[in-house]
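With one protein chain held back, the other chains of the complex are shown just where they sit.
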């Protein structure tokens, strides 16, 4: 059995890690920390965990965490970067579910996250944890930066056509929609059900932190800078991201087979048959990304539809997939359940 | 008092016409027809109308309808075109809320609606009922084709920049999201709450009937053919359309003032301050379209956000606005209430 | 025109007062206060009010408020009681939408609201603002205690049978369900859409503040103490209360006609035909209470179904109804619109 720790376990990514790890046959959750809830059983806050975990939240303690084989950070941005250097002194591996190690360009990171980086050298070492791109690097990594939710959906959707050089790299558009759980579990007027229920809006159009992350991913895939417009929207539902992606096709290419081949061996990317429209509920609670490719009226514009569960493939599930890879476990261990539908 | 009739009153646009007309000081609903519900009081099917209407559904009867000053068709596509020629023989005016008279090119219409047109000559005469474009023609019209819901949101959003020649006419993208009431009140597995609640998906990506309508509107505005990609999505909520529109800006232009000036005298189009993100709930139940214009990171791509209530400005409200214009009434009569928020 | 003021206008009852007063032909909103938002236009926080109100929030100022004909308190419990005595020194009348003046027994009030009352003498003077019970007293009142949302639905549902002595007064049960807007617009984890969406629960079962209020109402109606169990539940929707009420029938009585007669002249209580099941959406946005009476299998247990919109008949609408009565205006002025359905 592998021993893991979770730092900052009271948010939605924390409880989702617990939900998924409860069914993982090789993992024992040894520590889960929360300053605010120290001493309280996890099942007290999350009754769905009753009967699955006896563990209580504790104050974060580096010594205890170092005894783990792997530590997940499910903390706000800027927390992991202060604890990771010391943690990595031991044998412990780290997966940060926040954004501290996602952006390679430190100036860009500081601009979007509004702080100085506390351990710039680690940013270089960190591996961006998108297994479909970096599987072998993840296998060797001590420190993995788990991708953002929108970046996961958008990158997996654009990846094959961008890697293949079949898209015009100017004018990529990612029109993305997310359920409210993506905003976390902090008290705020803006996320009250009275405010976001039965309504829909865009947000962060002037600039959203996930834009540079998607851009970095696609620029790496293209081997050159891409030009991207990213618009995020808030859906009146809890889980799920739907990315509607637009690009101009460059050259003659069979997109359907391009996508099918690119993802043929990926356990968690499912290219749907021609003409499909993936629903977010088809991935509710599971680690899959389902993708469909359209070329309306046979024109130059390709429309790619990509859905994930923001808390699973967009956060906790992908983190466990990364953990499995890092620890030499079977990649889909603990991630084989079926989406909850209806 | 003006006498109006409603053909096909049991659907959502029918009950919405009744809801709005209940508060209209100059209108008397003289006839409302439904073959299936003939004889039943309207308040029996729609309890919100109890105390507001004593009227019952009747079988459609042209003689009775001809006695009206104006008749609304809230019927499925293909119904109005069979009854309108005879109705127009009298003094009665007609507003069709379905699609029979929206598309000027009959071949295009037949291709998308899958039938021959029953009165092609009337298509030429019909005025497309978007007051922000055709107000003076509507004033003179006997027959008005009430715009579709997506076309209203998308056209009003794109109009100023397209009319001004400030957008590249190739590569316009309309990523639109609608509440479920847009699909009407017919029994279907696909629109069960168990199927569409807590989920999100695109639909009709290979081709949607509202695409040629939007394209026609924008081509007229541009004075030349435009190239448009339109993707519709289904929101897990009841009312509201959000159009997220993308275009490449051509030339140097202050978009905010362009929009403010274009709509300065429009009673039902509200250009929001710079930096805004309109919510669909801000127009729930009312005839307004609220629009915000963004140019993320000062780039070439303009992002226009446009929201309406699909049943009001996207259907029954706009029909009443058209009726007011056609009958010489004050344009906003019966349409002055405040959106229901929260 | 009547001049009104609103103290504490940023919550849901505040914006609902504004929404309804926008359509009131005899009222001018002269002042609206908010310490937190002083200086900000109301339409800045509530975009549905754009074009309807030019007014901005101001710091509460008793001098200014005294100039009003009537002042609404849409404040947290315990605020009105500190300002009302001074306000009433002038000619201004007051309606408190909070609970400061609802409970006549001061000891009971202190026990449930956890504070000493600041002006006990005013509690005696205050009229409980349920027009269906106290219309003539409201007409004379300077100070009206606007009923709670659950108490309105439950009291109107039980009233005829309790007044008539046709219910066993032991074992009354009120199983009530409310939309989330009843909890107000304060930031809290518990009311996040991620927490309350797609889920249902009871709350406050050991004791809820609305219990003594309902009990007081029914005891007054019965002329003796009643015994009541009240359970509140939270619905995953925004507006609406559904009270399912249970009583044992005492004696032989035609309940349907009892109810129809009791409410025959009430403009806002609608007794539905036998066999009906009122939906909360049938009163969405309007001041009506719709009631149906059942006696399953002809047994001794009567089941009364009573629905209101918690923000209208359960708060702002009833306050305006009370205002109309207090100021000698037609009782339904500003309250005649049709419920938003679907």
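A few points about this structure:
Just so it is clear, A, B and C label the chains in written order, and each chain counts residues from 1 on its own.
One rule holds for everything that comes next: a residue touches a chain if its C-beta (ideal position, glycine included) is under 8 Å from a C-beta of that chain, and two chains touch if they have at least 3 such contacts.
Everything quoted here is computed from the prediction, not taken from an experiment.
Taking every chain of the complex into account, the absent chain touches A, B, C. The hidden chain makes contact, of the residues C:131, C:194, C:317 or C:334, with C:194. Per the touch definition above, the residue from B:166, B:181 or B:229 contacting the chain not shown is B:181. Which of C:238, C:271, C:291 or C:326 touches the hidden chain is settled by the complete complex: it is C:238.
For chain A, the residues touching the chain absent from view are 12, 15, 18-19, 22-23, 46-52, 181, 185, 197-198, 238-239, 270, 272, 278-279, 281-286, 288, 290, 311, 336-342. The set of chain C residues touching the chain not shown comprises 171, 173, 175, 177, 194-195, 197-203, 205-207, 211, 227, 229-231, 233, 235-240, 242, 244, 246, 248, 275, 277-281, 284, 292, 294, 296-297, 299, 301, 303, 305, 307, 342. Mapped onto chain B, contacts with the missing chain fall at residues 12, 180-181, 183, 185-189, 191-198, 236-238.
Please note the rule applied: only the chains that are shown with their structure count from here on.
Overlaying chain A on chain C by C-alpha atoms takes a rotation of 180 degrees, rounded in steps of 5. Taking each chain's centre as the mean of its CA atoms, A is the chain most distant from chain C. As for how the two copies chain B and chain C face one another, over half of their interface residue numbers coincide. Mean C-alpha position of chain A lies 39 Å from that of chain B. Mean C-alpha position of chain B lies 36 Å from that of chain C. Within chain C, contacts with two or more other chains are made by residues 12, 181, 185, 197-198, 238.
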